[in-house]
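One chain of protein is taken out of this complex; the other chains stay put.
So, subunit A:
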Amino acid sequence: MKRMRLMAMVIAGATIISALVGCGSSSSNTTTSTTAKTEASAEEKTSGKTEVASGDLFDVAKYKSNKDKSEWTIAVVTKDNTSAWFKRMEVGVNRFGKDTSINVIQKGPATADAASQVEVVDQMIDQGVDAICVVPIDPGALEASLQRAMEAGIVVVSHEASNLENTLFDIEAFTAKDFGAAIMDELAKAMDKEGKYAEMVAYTTSTTHMEYANAQYERQKEAYPDMELIDGKVPTCESEESMDTSYQRAKEVLKANPDLKGFTGVASTDCPGIAKAVEELGLDVHVVGVGTPKEFAPYMKSGTIDTLLLWDPDLSGYVMCKLAADILAGENIGDGEGYNAGVDGYKSMTLNKDTNRTLIGQAELVVTPDTVDNYEF
């Protein structure tokens, strides 16, 4: 009997603790009642706005705001506001706010999981913002909330989400094909266009990584006939998104292929692991890949990593806000001819209609050992 009571107490205690932990990490204390409230308050707050609920949700012209520019609020919802990547994005978002004196806020979930991000989006709808720019963790999880936002007349723009349905425009820095080709061009430059190379991805199941990897191989076959991918198989190995695994696999590949001249990695964990292996084995192998300047800097300065490719979150943050503001201002965003965001790499964005309307820039950022110190992320 006593044991039973104790157990009941423990279970009750555990429930309270988990409830507390849940609150701490969700950054929203209205978890359960959000949905009900949202609908009510969204209706109240949008009374001053254009009603889009009827008719075509994706008709951009309907989102023109009657309010003065100074009264607009553009909200940027990120995957995780604590990471260096999104801190860099915030720089661009704030610069846009300063340049245009439009009110901007950037918010992210306390933990980088899809459910917490949905809560943040719901909060933004509750607050009656005029535009939501979102970098989804899981596009599928956000569809319902974003649809509600658009029904309430809120402009929705996304980034890194070409498979998201409920968005007016998705912004991509480049196509996977162009980016893969750019990686290969850099590797070819480093290798003098000849020799054997290997490709690493996080998992063969990660779609974008495999697109980058395949594009590299395509580009090599078409432009650099004297280069050779090990066994002609994409990819050579998987890092499983772990720096230590990347190091171990790279070592094996290098041992099995002592004549290897180049190595590419497309997950941020790949190149540091590869570079560590190359340095320890005492080989002269050129490493080119995707990551962040701060993490790559030590290996770039020691000369092991030749080139780092990425896109600048500062600019993509800026471009998302610019596009949202242009839609609010009622500017005619090209149904057909693309978009000019007025920022380098995003001046002639092409429009691609697939799951959504995707605007694609040419914004590969190429960082070399000489320029790596210019970036703070």
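Please note the rule applied: contacts are C-beta pairs under 8 Å (C-beta built on N, C-alpha and C of every residue); 3 or more make two chains touch, one makes a residue touch a chain; residues count from 1.
Just so we're on the same page, contacts and distances are computed from a predicted model.
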| item | value |
| --- | --- |
| Per UniProt, the name of the complex member that is left out, chosen from "Spore coat protein JB", "RNA polymerase sigma factor", "Regulator" or "Simple sugar transport system permease protein" | "Simple sugar transport system permease protein" |
| Contact partner of the left-out chain, one of A:73, A:103, A:248 or A:355 | A:248 |
| Residue of A:222, A:280 or A:373 in touch with the missing chain, whole complex considered | A:280 |
| In subunit A, positions touching the absent partner | 6-7, 10, 14, 17-18, 21, 24-25, 82-84, 110-112, 204, 231, 233, 235-238, 241-244, 247-249, 251-256, 258, 269, 272-273, 276, 280-283, 295 |
